[in-house]
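Then we have chain A:
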Amino acid sequence: MPINENKEWKPLIVAFCCNWCSYAGADLAGTSRLSYPAEVKIIKVPCSCRVNPMFILKAFERGADGVIMCGCHPGDCHYSTGNYYARRRMTMLFSMLDYLGIDRQRTRVEWVSAAEGQKFAAVMNDFAKTITELGENVKLGDLRCKKQQD
Partner candidate 1 sequence: MQKTAGLIKKRALELLADGTVTKVLGWEEGDFIYDVTPAFFDKETIDSLVFSSFCGSNLSKYLIKACKEQTEGKILVFLKPCDTFSFNQLLTEHRIDREKVYVVGVECKGMLDIEKIKALGINGVTKVIDNGESLNIKTIYGEKTCERSEVLLEKCTTCKSKELVVFDEVLGEKAENENSQDRFAQVAALEAMTTEERYAFWQGELSKCIRCNACRNVCPACSCMKCVFDNIQSGVASKSNADTFEEKMFHIIRAFHVAGRCTDCGECSRVCPQGIPLHLLNRKFIKDINELYGDYQAGEEAGSRAPLVNFTFDDAEPSVIHERGNS
Partner candidate 2 sequence: MCSCNHDHEKDHVCSCGTDKLVPIPAVVTEIRTETPDVKTFRVVGLDGSNCFDHKPGQCAMLTIPGVGEAMFSITSSPTETGYKDFSIKRCGHLTDWLHSMEVGQEIGIRGPYGNPFPVDTEFKGQNLLFIAGGIGLAPLHSVINYVRANRENYGTVDILYGSRSADDLVDYEEIKNVWEKEDGINVYLTIDREQEGWDGHVGFVPSYLKELAFEANKTAIICGPPIMIKFVLQALLEMGFEKTQVYTTLELKMKCGIGKCGRCNVGSKYVCKDGPVFRLDELDELPDEY
């Protein structure tokens, strides 16, 4: 029997990281060999304020089980105010998802500086653990993406 038929379910996690702090934080995690689950895939954006709610929904549509956005700590934004806007936008979006009955733990925002490799890894480990416990995301996704067609 081929092994992958028995494959255990693993979550799919998309992480949007701002170029200046969080992406560098992720790099530092790498340089420091701090491991976190391979399920986490990072997309680089210039600033957390570049993250459009449509990207997050798109990720869920395509079958992501959790989406996390990381940016510079408030006050430290490379573009001075970007993450303040991002903070409001994400709060609103997450609130709406929660309101629609989507598990609120599937979305998260964390501020990770370039020096916080440790924190980056810890956050990702924790988020992946949360998502794994929540299980597969069935409430928000396009079934057409999950169905195996032949």
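Selection rule, in plain terms: all candidates are chains of the complex that A comes from, given by their letters.
Throughout what follows, a residue touches a chain if its C-beta (ideal position, glycine included) is under 8 Å from a C-beta of that chain, and two chains touch if they have at least 3 such contacts; residues count from 1.
Because the structure is a prediction, the values reported are computed rather than measured.
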Candidates 1 or 2 all belong to the complex; chain A touches number 1
As the complex stands, chain A meets candidate 1 at residues 53-54, 57-58, 60-61, 74-75, 81, 84-85, 87-105, 107-109, 139-144
